[in-house]
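Every protein chain except one is present and positioned as in the full complex.
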Amino acid sequence: MSQKVLDALKAVHGGAIELLETQHGDAIAWIKRDQLVAVATWLKTSPEMAFDAPVFATCIDRLDWKPIDVPPGVPVYPNSAAWTDAGGKPRFEVVWQLRSSLHHHRLRLKAACPEHDPRVPSLASLWPAFNWQERETFDMYGIQFENHPDLRRIYLYEEFVGYPLRKDYPKEKRQPLVRRDDLPMNPIKAPGEGHH
Amino acid sequence: MAAPTTPPTAPSPGDANPRSLRQLVLGRKDVQDLSDAEQDLPPDLMTVNMGPSHPAMHGTVRIILTVDGERIVASDVQPGYLHRCFEKESEHATYTQVFPYTDRLNYVSPMINNCGWAMVAEKLLGLTGHLPKRAEYIRVIVSEISRITDHLTCVGASAMELGAFTAFLYFLKAREWLYELLEKVSGARLTHSYVRIGGVGKDLPDGFHDDLTLCLHQTEKIMVEVENMLNNNKIFRDRMAGIGAITKQAAIESGCVGPIARAAGVDYDVRKDYPYSIYPELEFDVPVGTTGDCYDRYLVRIEELKQSIRMLRQCLKQIPDGPVMIADPRVALPPKQDTYNTIESMIRHFKHIMDGVKVPAGEAYAFVEGGNGELGFYVVADGTGRPYKAYVRSPSFVHLSTASQLIHGHLIADVVPIFGMINMIGGECDK
Partner (left out) sequence: MTDAAKPAPVPSTPAPPPPAPADSVNLTIDGIAVIAKKGTNVLEAARTIGIDISAFCYHPGLPIVAQCRQCLVAIEKNPKLQPSCQQVVAEGMVVHTNDAQSSLARKQQLEFTLVNHPIDCPICDKAGECTLQRLYFDHDNANSRIDTPKVHKHKTVDLGPTIMLDQERCILCSRCIRTCDEVSGQHQLDFAHRGDHEVLTTAPGEQLDNPYSLNTVDVCPVGALTSKDFRFTMRAWELEATPSVCNGCATGCNIEIHHKQDRVWRLVPRHNPEVNKYWMCDEGRLTYHGLRDHRLAAALVDGLPAGWDRAIRAAAELLGPSLASAPRSIGVVLSAEHTNEDNFALAKLAKAWGVTNVYVAGKPEVPSRADGRLRVADVNANTAGVKLVAAALGLPATPIVELSADVRTLVVLGAELPGIDQAQLAELAIVAISAHERGPVAQAKVALPAAAWAEVAGTVTNAAGRVQRMHAAVTSPGQALPAWEAIVRLAQATGGKLSFAHTREVFHDMTQAVPAWKALSWTREARPLALRFAGSRG
């Protein structure tokens, strides 16, 4: 079922694709971020795809990605020559999951973006559910969604500093960032953050 | 109010005229003194804050309403007051340690969250479909009981907010029996952490069959009473019918699932469309509404209650004997007798607890039919015993995003039934 979707995607938008893969039965398509809206529009409007139902939108931060025991030859985080983030791989992958209520197939779209330029286009205009979920991704990871109607924090308060789900945000860090004498540890720095 | 144009006259001693005294104290005109023009209400829109500490805001949600009189013209829904960093904590916890966190997502149907999390880990491990039959049946039984408790709470609380206190108390009485039953099964009324990767934590207690049969029988009797009270109740229907309607197309595009989507006519139930566990072996119907308003949601939930009871009766008849945990040492804890007496089991137990179940690197999205619809877990695993990323696709969050559109144009008083019938569970919405 998922292979049909990937084949059709390759046939129509072959040039926009970075990589196609299937993991545990789920179809995953890595799309170049500047062509994402075109591909997404086709996925929604074309009758044989008919992805009318949004499922979720989130982001993966690959900063600490060091998988162990991966059988050799299995690309778990695919390498693509097109991604040149100063020689490395892009840090963030923004993920959208789609479902078709007509054909019952599912698809996961991914767009990679580097750390110094965390922008991807927003799909909120196509599927309204992504409005809040992209806001949540911005809140937690700092991804700027272009053309999002209302990109502001959703879970955290406006004065929050930083993006907590990024891997380099220490779990023990406390906010608001005011010095307090009653705490055993310095809330400006998490323990072990050291001095620069 | 127009500002006073004449300064108040000081009363002379002995002047007992009350109106002058009032003018002096209040500094403004009495209603009888206002001119016709001054008596019109101001046309400005008013901003009113509803929540986060509001009895009708299930969980903690803040809505900033802009109202024209009583009618809502704009709203800004602000969730996040119950955000407890589920995802960040999960990245630092082993897969088994995440089960208590999942309990606290949709805390009125916690077993379903547990099952969803176990399913995503099993999908990554390649164990889907290899669990012992009894374990699958137990999972479905406790999931359906949780679904019943979810719907009882939702309908009961919504009815109470409309003034039908009796319905609330009746449904909560029924819910109590089920919570007591689940307490016998798992040890806790609400925060069960009962399911494990590869099965369930322990077997059902003795007498469970009889207890559950009695509970279901009693719950059905209560439901008949409540339906008699509410279904054709004029006040209830007036406050619910035609309120907060959403079209089928809008429901799909807004990501609505579960009773809300089904009330709008979307025939989508994960148990039927993407069957998992032993649902293919059960006979049940999926109620689908027509208008998508609050009354249809109420009817869908009542009907789902009946279907869950039907499924539970079938499970009780069909459940086989056998182990409740898969016999795979990568996943199952050894029996305590062995743990304390042999070094091999001690080491295995130790590694399971400290390092966690090692889940092969990759990613998967597994979803179940929660009380509110498609509840999914998206996990990126890196081969260690802790998830690299654990994302919850919470249906309440998505439904809350439609709230703004649903309450638009309605009265403030309509926010209550709309919110009640969305069944936004704070824990699931805010994660």
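By letter and in written order, the chains are A and B; residue numbering begins at 1 in each of them.
By definition in this document, a contact is a pair of C-beta atoms (placed from the backbone, for glycine too) under 8 Å apart; a residue touches a chain by one contact, two chains touch by 3 or more.
Not measured: the values here are computed from a predicted model.
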Item to check | Among B:133, B:237, B:330 or B:410, residue touching the chain not depicted | outcome: B:330
Checklist entry - So which of A:38, A:68 or A:161 would be touching the chain we can't see? => result A:68
Item to check | Residue numbers in subunit B that touch the chain omitted from display | outcome: 92, 329-330, 334, 338, 340-348, 350-351, 354-355, 384, 386
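The rule we apply is simple: only the chains that are shown with their structure count from here on.
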Item to check | Centre-of-Cα separation between subunit B and subunit A, whole angstrom | outcome: 26
Checklist entry - In the complex formed with subunit B, which residues of subunit A make contact? => result 23-24, 26, 28, 52-56, 58, 60-61, 64-70, 76, 95, 97, 101, 104, 108, 127-129, 131-133, 136, 140, 154-157, 164-165, 171
Checklist entry - Can you list the residues on subunit B that touch subunit A in the complex? => result 78-80, 83, 85, 87-89, 92, 123-124, 252-255, 266, 268, 273-274, 358, 360-365, 374, 376, 378, 380, 382-384, 388-389, 391, 393, 397-398, 400-402, 430-431
